[in-house]
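Only one protein chain is missing from this complex, and each of the others stays in its spot.
Chain lettering (A, B and C) follows the sequence in which the chains are written, and residue indices restart at 1 in each chain.
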Amino acid sequence: MSEPKEHAHHIVSPKVYVVILFALLVGTATTVWASYVDLGIFNPIIALAIACTKATLVVLFFMHVKYATKLTKLTIFCGGFLFITLIGMTLADYITRAWGQW
Amino acid sequence: MPDSPLIAHTDSPVANSAHHGDDAHPSYLRHHFESVEQQADTTNFAMWLFLLTEVMFFGGLFTAYLIYRNWYYPAFVAASHQLSIPLGGLNTLLLITSSFTMAMGVWCAETRRKSGLVLCLCLTFILGLGFLGIKTIEYSEKFEKHHVPSYHYSLNSFLNPDSDPAAKAAGDKPLPLDVARHTEVYFSLYFAMTGMHALHMIIGIAILGFMIFRARAGAYTSGHVTFVENFGLYWHFVDIVWIFLFPLLYLISRH
Amino acid sequence: MSDTIVSLPDQSTARIPKDNFITRENGLLSWLLTGDHKRIAILYLISLSFFFFIGGALAGLIRLELLTPQSDLMATDTYNKVFTMHGVIMVFFFLVPSVPATLGNFLIPLMIGAKDLALPKVNLLSWYLYVAGGLLTLYTMATGGVDTGWTFTTPLSTHYVNTNVLTTGLAVFIAGFSSIFTGLNFIVTIHKMRAPGMTWFRLPLFVWAHYAASILMVLATPVVAIAIVLVALERTIGIGVFDPTKGGDPLLFQHLFWFYSHPAVYIMILPGMGVISEVISTFSRKRVFGYTAVAFSSVAIAVFGFFVWAHHMFIMGVSNYAVLIFSLLTMLVAVPSAIKIFNWTFTLYKGSITFETPMLYAFGFMGLFTIGGMTGVFLGTSGTDIHLTETYFIVAHFHFVMVGGMLMAFLAGLHFWWPKITGRMYPEKISQMAAVVTFIGFNLTFFPQFILGTLGMPRRYAAYPPEFQVLNVFSTAGATILGVGYLLPVLYLVWSLKYGAIAGGNPWQATGLEWQTQSPPLTENFVKMPIMDHEAYDYEWLEHQTEERKKEVASAG
Partner (left out) sequence: MSHISPVLWQFLVKWLTYFALFPPEASKIAPQMDALYFFMVLVSLIGLTVVTLLVISFSILYSKKRHPVAEQIEGSTLLEATWTIIPLGLFLVMFVWGALIYFRVFTPPANAMNIYVVGKQWMWKAEHPGGQHEINSLHVPSGRAVQLTLISQDVFHSFSIPAFRVKREAIPGRYTTVWFEATTPGTYHLFCTQYCGTAHSQMIGDIVVLTPEDYRKWLANSTSGASLAQNGERLFASLSCVACHNTRPDARGPSLANVYGAKLPLASGGTVTADDAYLREAILNPSQHVTQGYAPIMPTYQGQVSEEGIIALVEYIKNLNSDYRIQQTTNTTDLLPEGEARPASAPKVAPAAPERLKP
C-alpha cells in the first residue's frame, strides 16, 4: 500500500485553488438561492447535497487528500463512516419510537 | 492492508531527499525519525487522526440538531428566520476565501515564497477576524431580542411576528405558545454549535498569529513546511464545519 | 512448580548496565520534561498506582457501608459521593489509561523496533493532562465531592444536584484528551515507525491489541467530551438540549454518553488481552494458536464495539425495535472474546508450560474473564436484561471483566515486564502467593454479588432489605482479602527495586524484540536499528540466536 515516492510532496498549483474557490462560491450562492425556492422535501436534501460537495472539494483539493496516501483516505473514510453510524443508529431509536407501543 | 514501513522503501539514501542542498540530518529532523519525509508523513497522519476526533466531537452536536429539527420543525423554521442570511452568507464567503488564502499560504511555503506566505497568512488572519466580528454582531442582536436560552428568553417575536422586523420580512404567521416555546431548543443548539465553532476559530486565529510571527522570521520557507500544512488542515476543517452549519442553521426554509 | 524458565546471569558478576534510560540523565526536570516514552511510562505507573489506591480505599468504604442493611457508616449523600468518586477515579483515572499508558507506552516502540513513539511531546502532554484531570478530581473530592454516579445521568446531573458536577466534568474532559493523545500516538507509531521487515503479521499481539484499543480511544472519546460540554453548558447558561421541561430529550444524553462508554470498556479490556497473549505464549514456549484469528478478533471487537451501545438503555424507553437491533449486535460483539479465550486455551496444547506469577495471573484472567464475558451475554439478551439491569448483577459483571480481567492482566504484564523495566526480578514465591490470594479474594467478593443481582438488589443502594445481608457480608470479607492481595505487589515490587536479582536482557527467554536488548533499555532503545527477519513468537529463531551467542562467547573467551 505504500505509494510511490512522488506523492511525498505533490505541490498543488494555485490555478487549481482558484477553480475550487470559484466552485465553492457558486455552491454557496446556489444553496442560498435554493432555500428561497419551495421544493418541499427536497429542500433539506439539496442543501445537504451542496454542503457535501463543497466539503469534498475542500477535502480533496485544499487539504490535498486527492494526492495523499491510501492510509489517509482510509482514515477519512473511517471517520465519515463512524459519523454516519452515530447519527444513523441514534435515529434508529428515535424513528422507530412511533412504530410500536411506547 | 499491510502497510510496509516507509523506511524499507526509501532505498535511496536519505541524503538526496527532495530538497536541494540539505545534509542528511537537517536541524528540524527529530532524533527518533529515520528521514525528513517519514517525519512529515507521520505528523500529517497524526493531524488527520486529530481531525477525526473533531469530526466526532461535532458529530454529537449534529445528532442533537437532526433529532430536534424533526421533533420541532415549525419552531426551527420560525427561529431560523431570526437569523440574517446576508450576514450568514457574508460569513460563509469570508471563511471560504480565508480557506483559499490559507491554501495559497501553504503553496507559498512549499515554494519558499516568504513574502507570499506572510501575506497569505495575514489575509487569512484578517478574514478570520472578520468572521468573528460578524459573529459578535449576530450574537449581540440575539441578546437584544432576548433570544438567548434561559436569559429571560422572550417568545415575543414568535407569538406576534409583526412586531419583529426579521419575522415580518419572512412573512411568518404567529405561532401558538407551545410551538413557540420550542424555539428555545433551536437557540440552545444555535449557541452550542456556532459557539463551539467560534471557539475553534479563536484558537485557530491565535495559532495563526503565532505563525505569522514565525513566518516573518523565515521559519517555514526553508523546507520544513509541516507546521503550515497541518495548520492548513485544521483551518480547512473549521471551514468545512461552517459549510455544514450555514445551511443547517440559517437556511431551514426561506419560502 | 519446581522448574522454571527463568535464566538469570550469574548474580555475583551481573550488574545493572551503567548506561540506561534511567541513568542517562538525572534530576527532577529530566523526568518532568522528558520525551522518552519509557520515562513517561514510569511517570504514568506512579500516578496510576496513586489513583488506584484512592479508588480502592473508596471501594473499601463502600463495602464497609454495605456490611449492614441500614445506612449507618455514613450519611446517604456521603455514600452517594463515595461511590461516584469510586466510579470516576477507577474508570477514567485507572482502567482507561492503565495498561496502554504504562506497559503500552514503554513497550510498543521496543516491540516494533523504533527509537520512540511518533510524537514524544504529545505523549508528555498526555501525562500532564492526566495529572491535571486527576488533581481536579482530588480538588472535587476535597470540596464536597459529586453525587451523580460516574454516568452523570441527566436531568439529575443538570438540574437536581448542586455538587461539583462542573469540576468533575472538566476533569473527565481533560482525562479524555489524555486518552485521545495516547491512542493517537500509538496508531501513528504502529503505522509509520516499524523496523525494517516488521510487517503487520509479524507484530506481537500486544501491539495488535493496542492498535485496536487506540482506534476506540481516538474515535469514541470526543463524543463523551461533547456530552459533558453540553451538560456543563446546561448547568451554567441553561441551554435546553437535555432539559425535558424545555423540550429537550434526556435520553439523547444517554445515547451520546454510552456511545463512548461502551467502546471505553473495550479500550479497558483490549490492552489486557494483548498482555495475556504475550504471557501465555512465553510461558508455554509456543506461538499463540491461530495468530491471525486472535489479531483480527481484537480489531473485530473494536469495530463491533461501536454499534452496541444502547444495550445499556434497554429499559430506559428506547423503542422496542432499537432494542432488537442493539441486542443482536451485542451478540456479535461477544463472539471475538470467545475466539480469544479458546485460542489461548489451545496455545497451551503441546506447549512446555511453567507457572511463574505472570502465568498464574493469566490463568486467573482466563477463568474470570470467561465468567465476566458470559454474564455480559445475560445482559445483552433483552429478555433477561429487564430483570438483571441496574442491579448488583451488573456490578458483578463489570467487576468480573474489569477487575478480574483487566486488573489481572495489568498485574500479569507488570510482573512479566518488571525485569525489562527495572532490570531486576520480582521475588517469585511471595508473588505467586499474592496472585492466589487475589484470585480467592476476588471470587469471594464478587460472586455473591451475582446472586444479589438475581435477588434484585439495586445498584448504588446504601441500605438494603435485611435478607441480603449474608451475601453482602461475604462480599465485604472478600474485599478485605482482595485489598491484601493488591497491597502485596506494591511491597515486594518496591523491595525488588533494591534487592531483586539482576535480570539481564532476556530472563524469560522470550522472543519479542524488547527482550533482545539490555534491561533497563537504552534511551534510544537499540544500539543499532533491529531488522525483523522472523515471524512473531519464533522460538526456533530464539534457540538459534542463543546458540550463536554461546559460540561467540566461547570463541571470544
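List of remarks:
Methods note: a residue touches a chain if its C-beta (ideal position, glycine included) is under 8 Å from a C-beta of that chain, and two chains touch if they have at least 3 such contacts.
Please read all numbers here as calculations on a predicted model, not as lab measurements.
Listed residues C:Gly133, C:Pro222, C:Pro250 or C:Pro271: the one in touch with the omitted chain is C:Pro250.
The hidden chain makes contact, of the residues C:Thr370, C:Gln449 or C:Thr523, with C:Thr370. Considering the full assembly, C:Phe346 is the residue among C:Trp31, C:Trp200 or C:Phe346 that touches the omitted chain.
Screening B:Leu175, B:Met196, B:Val225 or B:Ile243 against the full complex identifies B:Leu175 as the residue touching the chain left out. Considering the full assembly, C:Ser71 is the residue among C:Ser71, C:Thr199, C:Thr480 or C:Gln545 that touches the omitted chain. One chain is missing from the display, and on chain B it is touched by residues 72, 74, 175-179, 181-182.
Taking the whole complex into account, chain C touches the unshown chain at residues 2-5, 71, 76-77, 79-80, 147-149, 151, 153, 155-156, 159-161, 244-245, 249-251, 284-287, 289-293, 314-317, 320, 323-324, 327-328, 331-332, 334-335, 338-339, 341-343, 345-346, 348-355, 363, 366-367, 370-371, 374-375, 377-378, 380-387, 389-391, 451, 454-471, 473, 539-540.
The rule is simple: only the chains that are shown with their structure count from here on.
Between the chain pairs A-C and B-C, more C-beta pairs are in contact across B-C. Centre-to-centre, using mean CA coordinates, chain A is 14 Å away from chain B.
Between the CA-based centres of chain B and chain C the separation comes to 36 Å, rounded to the whole angstrom. Of all residues in chain B, those that touch two or more other chains are 1-4, 6, 41, 45, 49, 52, 56, 59-60, 63, 67. In chain C, the residues touching two or more other chains are 191, 219, 223, 252, 255, 259.
Touching chain A in their complex are the following residues of chain C: 191, 215, 219, 223, 251-252, 255, 259, 306-307, 310, 317-322, 325. By the touch criterion given at the top, residues 1-8, 30-34, 38, 41-43, 45-46, 49-50, 52-54, 56-61, 63-64, 67-68, 71-72, 148-151, 181-182, 184-185, 187-189, 191-192, 196 of chain B touch chain C in their complex. Within the complex, the chain C residues that touch chain B are 114-120, 122, 180, 184-185, 187-188, 191-201, 218-223, 225-227, 229-230, 233, 237-241, 246-249, 252, 255-256, 259, 524, 529.
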